[in-house]
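First comes the structure, then the notes that go with it.
Up next is chain A:
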Amino acid sequence: MVLWRVPFDSEEIQTTIGIVHILEDRCKGCGFCIEFCPRQVLEFSTRFNTKGYHPPLVIKPDGCVNCHYCEIICPEFAIYSVEDPTADQQAAAPETEAT
Partner candidate 1 sequence: MTSTKKQIAHPLDDLLRTDRIPHIWCPGCGIGTAFASCLTAMKASGIDLKKTVMVSGIGCTARGAGYVMLDSYHATHGRAIPFATGLKLANPELNVVVFSGDGDLFAIGGNHFIHGARRNVDITVVCVNNLNYGMTGGQVAATTPLNFKTTTTPAGNPDGPFNLPLMAYASGATYVSRWTILHTRDMTESIKDALLNRGFAFVEILSPCPVNFGRRNKESALDSLRLYQEKTIIKNDAHPTELDIDFDRGVILGKFVDIERPTCIDRYDSTCRPPELFNEEKAA
Partner candidate 2 sequence: MRPAVLTGEHFMTGDVACAEGALAAGCLFFGGYPITPATEIAEHISGRLPEVGGTFIQMEDEIAAMASIVGASCAGVKSMTATSGPGLSLMLENIGLAICTETPCVVVDVQRAGPSTGLPTQGAQGDMMQARWGSHGHYEIIALAPASPQELFYQTIDAFNLSETYRVPVLIMTDEMIGHLSERVVIPEAKAIHTVSRPRARGRKDRFKPFEPGPNGVAPMAIAGEGYRVHITGLTHDERGYPDMTVEGQEVMMDRIVGKIRNNLEHIIQTESYRLDDAEIVIVSYGVSSRTSLAAVDEAREQGIKVGFLRLITVWPFPEEKIRELAARVKGFVTVEINLGQIHLEVERSARGQAPCVLVGHAGGTIITPERVLNVLKESF
């Protein structure tokens, strides 16, 4: 999401960092998680799973904000996210048009 100005409290707000877990062999390559991830963290991998589908791949490992949308939109119980307990919570700053 691109913002048109930097919020005044952007230094104080902590954005959650998440870790995406993928159960590759359950994936059927529908693309919902890839299409609707708000941070465009996922892409189709070039790998095949055992059923011949391309499961998703996390291309922006630090971009996940643990919103769980991939988890809830996935029809296959094949993907979910958890909060990263180790990450520095201030690391993810919002993208703005100025930057």
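The candidates were selected such that all candidates are chains of the complex that A comes from, given by their letters.
Note that in this section a contact is a pair of C-beta atoms (placed from the backbone, for glycine too) under 8 Å apart; a residue touches a chain by one contact, two chains touch by 3 or more; residues count from 1.
Computed from a predicted structure; not experimentally measured.
Engineer: Looking at this complex, which candidate touches chain A: 1 or 2?
Structural biologist: 1
Engineer: Going by the contact rule at the top, pick out the chain A residues touching candidate 1 in the complex.
Structural biologist: 19-26, 28-32, 35-36, 51, 53, 57-58, 61, 69, 71-78, 80, 84
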